[in-house]
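Just one protein chain is left out here, and the rest sit where they should.
For subunit A:
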Amino acid sequence: MQNELIPHLFRTEFRKITAVLCKLFGIENVSIAEDIAGETFLAALETWTYKGLPENPTAWLYTVAKNKAKNVLARNDLFQNKITPLVQSGTSDNYLPEIDLSPQNIADSQLQMLFAICHPVIPTEAQIGLALRILCGFGIEEIATAFLCNKETINKRLYRAKEKLRTENVAIEFPPEAEITKRLQPVLTTLYLLFNEGYYSESNNELLRNDLCLEAMRLAQMLLDYPPTNLPAVNALLALMCFHASRFEARKGDNGQMILYHDQDENLWNRELIARGAMHLNRASVGEHFSRYHLEAGIAYWHTIKTDTAEKWENILHLYNHLLALEYSPVAALNRTYALAKVQGNEIAIAEAEQLKLSNSPYYFTLLGELYKGIDNQKALENLHMALKLAKTQADRRVIQVRIDML
C-alpha cells in the first residue's frame, strides 16, 4: 500500500508544496522551493518506512515542508537579507513568515505560477517543461521520456528557463484584469501543446502519455475554477481535450500498437468525457470572440460521431475553412482536403491537393494515396511509396505499409 501511496502523494502534493513555496520565496528561488519539496518526500520515505504511516500523511508532509522552509529562511543569508525584511513587521527579530498551505492559497499559488511560467520571455518548449516539473510534479526522467531526449537536455532547458525567469524578474501574481485575455494566450498555447505532446507523442510509455493529457486537462480546469479566467476560449480548449481524450482506450491495440480513428471500436469511446466536452463546448459558445480552440473543438465534436453523414463532413469542412482562414497550418490544410473529398468527391479533392505544395510531408502523400484509391490504384501506390520514403517514425511507416498491403 505504501508503495503506491507515496508516488500518489508525490504526484498530488509535490506540486502544491512547490507552488506555495515559489510564491513565498519569489521566482528567483524556484530551485530552492523544488529542493525543499523534494527533501520533504525523502524524509517521508525514510520515516514512514520505519515508523509506519502517519495518521494524516498529507498533513505530515505539510508540517515537514513548513519546518524545512522555515529552516532555510532562518539559515540562509539570502533570505535573511532579502525576504525576511519584506515580511517582517519589525516587532521581532525572529519573525518568520507563515507558510500557508491552505487549499485556497495552494490553488492561487498554482495559478499564479502557471501565468509566471507561461511568460512570453520563456521559449514555449521550456514553458512546457517547467509546467510539467513545477505544476505537475513530473520527475526530470519522466519529462525526458515524454520529449524523447535525455535528462541532461531537460536539466539544461529548465535551468536556462529558470535563469530567464530570474533575470526578467517575472512576478508570481495574477495578471491585472485588463491583461488577462492577452496573458492567457501563451498559457492556453502551452496547455494545448502539453496535451498534444501526450496525445501524439512517439514515446511508447502509454501511461505517461495519458498522464500528460490528464495534467493539461487538470490545469485547464484550474483556469475555469478561477472566475476571471473562466472564459469561452478556455472552455473551448478543455472541450477539445475531452473529445480527444475520450478515445484513449479505443486507440490502444492489444500489442500496444496504435489503432487509427476509422478502425476504432466506438464502444470503447468514453461517453462521460464526450458529455463533459459537450458541456464545455456549450459554455464556450457565448460572447463574440471566436478562437481556434472553438473551431478545433467543433471539429473534434463531429469526430465523436462515428457514422459518416453528409452533415458531419459538411460541418467539418466548414470548420476547417474557418480554421485555415484564421491560421494556416499544413495539418489543417491536409485535413481540410480530406473533408473536401468527403463532401465533393475525390476527384475535386485531388485537384486541390495537387496545389498544396506540401511535397516534403509524408502525410501529404498518404492523403494522395488515400484519395487515388479506387480511382487510380497505380497512382495510389506511387504516392504511398513516396510517403513511406518520407516517413520519420516507425509508427507512421507501419500505418503506411498496412495501406500499401491493402491495395
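Just so it is clear, a residue touches a chain if its C-beta (ideal position, glycine included) is under 8 Å from a C-beta of that chain, and two chains touch if they have at least 3 such contacts; residues count from 1.
The working rule: contacts and distances are computed from a predicted model.
Not every chain of the complex appears here, and the one that does not is recorded in UniProt as "Transcription initiation protein", selected from "Branched chain amino acid ABC transporter substrate-binding protein", "Acyl carrier protein", "Transcription initiation protein" or "Cytochrome P450".
Checked against the hidden chain, the listed residues A:Ala333, A:Ile350 or A:Ala380 yield one contact partner: A:Ala333.
Checked against the hidden chain, the listed residues A:Lys252, A:His322 or A:His385 yield one contact partner: A:His322.
The omitted chain makes contact with subunit A at the following residues, 317-318, 320-322, 324-325, 328, 332-333, 336-337, 352, 355-357.
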